[in-house]
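What you see is the complex with one protein chain gone and the rest in place.
Chains here go by letter, A and B, matching the order in which they are written, and residues are numbered from 1 within each.
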Amino acid sequence: MTDTSTSIRMSAGTRIYLYVSLSLVAALVLVPLVATALGGFKSLGELRVNPFGLPREWHWSNYLDILFGDRYWRQMVNSLFIAVMTVFLTVVASAMAAFTLAHVKFFGANQLLNYFLIGLMFPAATAILPLFIRIRDLGLLDTYWGVILPQVAFGLGMSILLFRNYFRNLPEELFQAAFVDGCGYIRFFWHISLPLSRPIIATVSIISFVNSWNSYIVPLIMLNSETKYPWPLGIMVYRGEFGTQWQLVLAFITLTILPTIIVFFLAQKHIIAGLTAGAVKG
Amino acid sequence: MTHATATMTAPSAVPTAKTRYKSPTVRGRLPVLILFLPPALLLFTLFVILPMGEAAWYSLYRWNGYGSPEHFIGLRNFQVLFNNAAFSTALINNGLIILASLLLQIPLAIWLATMLAHKIKGAVTFRLIFFLPYVLADVAAGLIWRFVYDGDYGLFAAIAGFFGVATPYVLADKNLAIYAVLAVIIWKYFGFHMMLFIAGLQAVDKNVLEAAEIDGARGWQKFRYVTLPLLGSTVRISVFFAIIGSLQLFDLIMPLTGGGPLNATQTMVTFLYTYGVMRMQVGLGSAVGVVLFVICVTLAFGYKRIFMRHD
């Protein structure tokens, strides 16, 4: 099936079979998305009779009202702030911990790694109630930090694993050369490990950004005021309010997923590599 | 032998009172340990390990979350849980999701991956399109499909109208809803698994396939006897992720059905949310967490031990 031998030309039959099958699946993926985007341009009445096709009349107001209101932007900014802080703290905390686990020999290093790897085994949902109580007791309920800190904590297992494996694969002699040149651990981390780790920093950042950007259950439980809601929460509230006016909901969905889609197509290589790296290298 | 030649120093040069020197590699360890470990360790312990431990503790109490847990009821929460019809449905649904992943999603992913391994024009574009649902948030995907399934305005309504049959309200039908949900899960996640298989295929040595060709293997035979066995470790990873993913499924269900109708589409996490969080039954919710934790850990260890030993 994987005869990519370039020298042999594919038969026309194979070619047709491939394109027809692939196009069919692609249509199944794209039709709901396109119908959503187009639906945002329609009136409710038209949606009822013609959910598939191009709108007879383009109702730009559905989109423009959302874009000129502050609700959409506030949610985007909330999501962005939470995601950026999550990424920053995850990268800093996990890179430092992974560095000590990879390079500093100390009693219990392996046990400590295994301790962090426990985090890979169960989702945040498992401990969501005690987590809620902890955040409440810390006075962080309904704050951004009440969302950020648990998200960082649950991302640590995978991030530490990725960083540690990467640091481990840096040649041992590099460390020794730096030691001879006068580096201690901290200088080595700063001058050698970090500058050489750009690919893995990118991977960890992408994974934790996407997770945070799309995160639903943690903010759902930790936040109460709508002004602090990230977009997955906001979109649910919006849908609750305008439940019967599908054209508005569709426009809202389209606008909220638009940044994801744009960024995905701009940086597809890095994003795909990053999101699958966790699976392959972890 | 060490003192064999004249250039060697006499044994008397060895210090009589043995001084112990601290190795230079040990020095400097302490500052890095003190600076670098605590942030991660603290966050992880405070927000991952302790809550998990507390879940085990709270699960033995009846508690509404205020004050401290005092009403000790032993394992009663677990008893309630396993006698609860909705929780049984949730367990069955989680099983169904795993089954659908194994029987539909992974074969679909392998099929697409092998097709995209051909050097055809547009392969990269197809790959991108297939991966697209995976990067969308579960919540957005759930809402989009809620629209698709909508009996009044959605695509299903239009399709039914086109064929002149009565519009099915699939998400409101307690027998159909779970299958509608399964379809969305496959739609959302097949691209991720496909990427794993594309990566796996790229690692397959082309010479081995050519050798099989010279041995007379045809298309399907080549796939069945050479490619598929070589993809073994990828299949195992893929299955592992399908299982773990199904156990934590929540975000996608909420916008689609919220676990309804009549609890027909509950999963363990939506059950936890509906009965534990919404009603502030900390003990019962924690008990669900414990069950989920035990299942996850058992599966992770068992699976690693049985299937991934050699990877």
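Please note the rule applied: contacts are C-beta pairs under 8 Å (C-beta built on N, C-alpha and C of every residue); 3 or more make two chains touch, one makes a residue touch a chain.
We take it that contacts and distances are computed from a predicted model.
S.K.: Select, from "Protocatechuate 3,4-dioxygenase subunit alpha", "Cell division protein FtsX", "Ech hydrogenase subunit EchB" or "Carbohydrate ABC transporter ATP-binding protein (CUT1 family)", the UniProt-recorded name of the complex's unshown chain.
M.R.: The record for the missing subunit names the protein "Carbohydrate ABC transporter ATP-binding protein (CUT1 family)".
S.K.: Of A:Gly13, A:Gly108 or A:Pro171, which one is in contact with the hidden chain?
M.R.: Of all options in A:Gly13, A:Gly108 or A:Pro171, contact with the hidden chain holds for A:Pro171.
S.K.: Hey, which of A:Gly13, A:Gly108, A:Pro195 or A:Gly240 is the one touching the hidden chain?
M.R.: Spelled out, the listed residue whose C-beta touches the missing chain is A:Pro195.
S.K.: Which residue from A:Val84, A:Leu140 or A:Cys183 sits in contact with the chain not drawn here?
M.R.: With A:Val84, A:Leu140 or A:Cys183 as choices, the missing chain is touched by A:Cys183.
S.K.: Over the whole complex, note the residues of subunit A touching the chain we left out.
M.R.: 171, 173-174, 176-183, 187, 191-192, 195-196
S.K.: Which residues does subunit B use to touch the chain missing from this display?
M.R.: 1-5, 7-9, 11, 13-15, 18, 21-28
Note that only the chains that are shown with their structure count from here on.
S.K.: Could you please state the distance in Å, as a whole number, between where the Cα atoms of subunit A are centred and where those of subunit B are centred?
M.R.: The computed centroid separation for subunit A versus subunit B comes out at 15 Å.
S.K.: Which part of subunit A faces subunit B closely enough to touch in the complex?
M.R.: Per the touch definition, subunit A meets subunit B at residues 1-6, 10, 14-15, 18-19, 21-22, 25-26, 28-33, 35-36, 39, 44, 47-48, 50-52, 89, 92-94, 96-97, 99-100, 104-106, 112, 115-116, 118-123, 125-134, 149-150, 152-154, 156-157, 160, 184-186, 189, 210, 213-214, 216-217, 221, 232, 235-236, 239, 246, 249-250, 253, 256-257, 260-261, 264-265, 268, 271-272, 275-276, 279-280.
S.K.: Which of the residues in subunit B end up touching subunit A in this complex?
M.R.: These residues of subunit B touch subunit A: 25, 28-29, 31-33, 35-37, 39-41, 43-44, 46-52, 54-55, 58, 65, 111-112, 114-120, 122, 126-140, 143-145, 147-148, 150, 152-155, 157-158, 187, 191-192, 195-196, 199, 201, 204, 206, 209-210, 213, 219-220, 222-223, 227, 237, 241, 244, 247-248, 250-251, 254-255, 269, 272-273, 276-277, 282, 285-286, 289, 292-293, 296-297, 300.
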